[in-house]
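The complex is shown incomplete by one protein chain, all other protein chains being positioned as in the whole.
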Amino acid sequence: MKTNGKVRRYLFAVMCASVLGSMVVMCQCGGSQLPLLGRKVVLKVGMQEEPSTLNILNYQSVWSGYVLGRFYRTLYDEGPVDFEMVPILAESLPEYDAATTSCIVRLRRGITWDDGVPFTAADVVFTANMHLQIKIPSLYYAAWEFIDRVEALDDYTVKFVLKTPRATFFSNTLLPDNFILPRHRWRSVVEDIKFTADPVGNLMEYQPNVPVGLGPFRFVEWRRGSYIKVVSNPNFYGRGLKLKGLEFGPFMDEILYKIYRNTDTAILALKKGDIDYIWWPIQPGYLDELKGHPDIAVTTNPANGWKFLAFHCNREPFSDVNFRRACHWLIDKDFLVERVLQRHGQRADNVVPPVNKFWHNPDVPVIGKGMTKAERWREAKEILTNAGYSWVVPPEIREDGAVTPGKGLRMSNGEPVRTFSLLTPTADYDPLRAISGTYIQQWWKEFGIPVNAVPTSVNDILRRADPTGDFDVYILGWIRLPIDPEYLSTLFTSRQAVKDGNNTSCYRNPAYDALAAQADAEMDREARRRIIFRMQEIIAADVPYITLYAEDVIEAYRKDRFTGWVNEPMGIGNPWSILTIKPVQPR
Amino acid sequence: MTFWHYLGRKLFQLALTTLIIVTLIFFLFRVMPGDPVKTIIDPQMPPEARAQLRAQFGLDKPPVVQYLIFLKNAARGNWGVSFFQQEPVFRIIMRKLPNTLLLFTSAVVLAYLIGVPIGKRIAWKRGTPTEAVVTFVGIFFYTTFLPWLALIMIWLFAYKGIPLPWGGVLQLPLRGMMTPEIWSDPAASALTKGLDVAVHLLLPLFVLVLIFFARFMLLMRSSMLDTLEEDYIVTARAKGLEDRVIMNRHAARNAMLPVVTAMALSLAFSLNGGVLTEKVFSWPGLGTELIDAVMKNDYPLAQAAFIFLAVIVLVANLIADILYIFLDPRIGFES
Partner (left out) sequence: MALLGVHELSVVYQTQHGAVRAVEDVSLEIGEREAFGLVGESGCGKTTLALALLGLLPRNGHIRSGAILFQGLDLASAPPDAMRRIRWKGIAMVFQAAMNSLNPVQRVGDQIVEAIRAHEVVSRDEARQRVVELFQLVGLDPERARAYPHQYSGGMKQRAVIAMALACRPALVIADEPTTALDVIVQDQILAELVQLQTQTGMAMLYISHDIAIISESCQRVGVMYAGRLVECGPSEKVFSAPQHPYMQALLGSYPSLRGERGRLAAIGGEPPSLIFPPPGCKFHPRCAHVMPVCRREAPEYREIKPGHWVACHLHG
């Protein structure tokens, strides 16, 4: 307070002047930026979060994949358009020999790592042995547990020997997240941590300064919380290759990943031209704002996933399959899609969505589609009545549409059905599921089923959604399911109905368990498909889950910047798009 | 009691409070609904994988044992490893803390430099239309919903832009603390980069300053109004001092005392606003880190971030207490 007034006023003036000055300077910078960038083709991508680390093994979120997946490659991948297996680092499709339960993978020649070291079978064997020894929980059990050993027959031929036949060898071990690591870079790291007390933790903590890969892009710079810059790899072996009518680039010099923590500013940035693509699905509420913009295109793709309602099959009344079936008939999925999703989504009638063309069983019966409430009530009533249920006041719909709500539902033993709770995510987390839960509560109640919808924090639902957990019915969702429906063997089998297991419904069906075991061991894709079809039918009939709906994946990009995006079930933000999009204005 | 005794006692209190906060936060996170192992949603994870993860996170032991292990490690400076980032949390926090401090300290300092003199003057001019208008504006910003205000500001200054009298449009950056195109350009000079950060700072700073300013101004105004009723102000006027001297040396000097403490306390309450600001402006600070960690039940990171913020607030209060000694001669020590 003792500062002289003059001095303070002077300081203030200086401050104001510097602020104004910097503003003006930056205004001019804004102008000079463009010619600078004009020389290079840069794809500017908006991301909501950033990768956890640059360690590809610490693959914690999609954001890690969006960035690190540009540097590393897998042996095979699900191809664009139809998800058929395509060789990536491999030269040809795997050669499986049923007699010896082994598989030969032949590698491409002439590929080098970013530091010039050639890529050989030694890298594949090293990566495999690392997984076999260190057992990273998220990867080991799904992809390596059933592998006996992996050996190099020569520099470009690798032999995988399986303990037992396992179908997920093709979909997991050779596929998505099993990136091949450069042996010459990682060997000392793995050796160092191998015999420590917590090898997994220590391996995850490893932070490469510059990841050395062999993918279409190379890492340049990461300013935490701000951006990640990668440049295209001039030696990328895939350049110029063609697959299913797509020609591979990359046709850009750089990708600049910019972090936007909220959708509102990302939308503004897209409109302003600060970014070319928002790499996450946007809510339908933004559509009107975007549709008027001349340079923005909006894509809609169905999701390979669904929101579902799970019953605790160990508890009454859900232990009765008839009760679960009746509950299914009472849910008006058409209404949910039409009114709650505002048509920005699809009904989910099968645990394998139709978009997953090869594995989806189109003959699974669809419940209640296009039917009136009266028709659906008739079905539900018939099921319950046949199973010995009764009402004090039975629910009725008259010809003129007037409804008499049901009251006092009783089980076949004459005891009233107890009031149970339906856990739904809270409205601030997902308004659609919260509202859907309220409707479902209303539909069931009207029919005389005593239920209370309880909005609950997602973390709490996740904690309770355990085979040993405390719940009656909950609503959650599988957003991103793998193409190979291996999850049918984990979500509904008896061996997973234990603490920490994935069969949260505690659904037990020995016939289904047997089919699952059979499917797991079936190495022939067509034969496996027939078993998987059968499993879908059983789940549809026994309803441990009611699949409700799938929200469409809505995305937006600048059509004045890049063209040639590849539409896939999870949207246009996929590795194929990044390899094939071309700048709209030629260089 | 000497100053050093006083400081020692205060530091001891601070340590004790920190220990209590650490304990509370530790157990609070563990009774909070949720299970970090369950937040990994993956149908491919068999039960044994989750059990292994639980052991890796150290969550297989009883909470009291976990707590003792945590205390032992914390005493050695090891705050644990983030479950999901797999990085020592101390390093994560140290990386984000400077960004938060940059935004917050500059906002607090600016808001103080603007808010306190204005609060002082409008209290002096009590009863005039100026006072009514400025007070109304202050209350408006004080009670305003921060993300809403921030989005309006972004839309106005960063999207629409302000036309300049000599042509062109002044557009501030939309997000973050740097322009990737400038920072990733090897040719950009340090000065350009520095100015770039300054320009990015403007908008979030503006919003935070508006809100802090309103808080500080209203605090100063009410404190000043109380002070102006004091007898020594009448004495000062009777002495024939100039208004400026009375306002500054007699009224404001005394009115500052409660404001210093209130400001340190208001820092604690402005944390939520700070977190929201970081989120809306995509500012890479501790606040967003904290929210993410809480959402994912990443105990080590969430508790460390909380403890850090708590300690910052405690230290701010300690500084206020010490500042108070120098501002108020009534709290004296034998030298």
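Letters A and B mark the chains in the order given here, with residues in each chain numbered from 1 onward.
Here, a contact is a pair of C-beta atoms (placed from the backbone, for glycine too) under 8 Å apart; a residue touches a chain by one contact, two chains touch by 3 or more.
Just so you know, these numbers come straight off a predicted model, no measurement behind them.
Trainee: Touch partners of the unshown chain, restricted to the chains that are shown, please.
Mentor: B
Trainee: Which listed residue (B:254, B:282, B:297 or B:317) would be found touching the missing chain in the intact complex?
Mentor: B:254
Trainee: Which listed residue, B:69, B:94 or B:234, touches the chain dropped from view?
Mentor: B:234
Trainee: On chain B, what residues meet the omitted chain?
Mentor: The list for chain B reads 127, 230-232, 234-242, 245, 249-250, 253-254, 257, 327-330, 332.
Basically, only the chains that are shown with their structure count from here on.
Trainee: Approximately how many whole Å separate the CA-defined centres of chain A and chain B?
Mentor: 36
Trainee: Which residues of chain B touch chain A once you look at their complex with the stated criterion?
Mentor: So the residues of chain B in touch with chain A come to 32-35, 37-54, 56, 81, 84-88, 95-96, 99, 113, 151, 154-155, 158-159, 164, 168, 170-172, 174-185, 192, 195-196, 198-199, 202, 248-249, 252-253, 256, 278-285, 288, 292, 295, 297.
Trainee: Once bound in the complex, which stretches of chain A touch chain B?
Mentor: 1, 12, 19, 22-23, 25-27, 29-30, 33, 36-37, 42, 44, 49, 52-53, 55, 58, 60-61, 135, 137-138, 140-142, 172, 198, 200-201, 204-205, 207, 220-221, 223-227, 229, 256, 258-262, 264-265, 268-269, 271-272, 274, 456-457, 459-460, 462-463, 465-466, 478, 481-482, 486-487, 490-491, 496, 498-502
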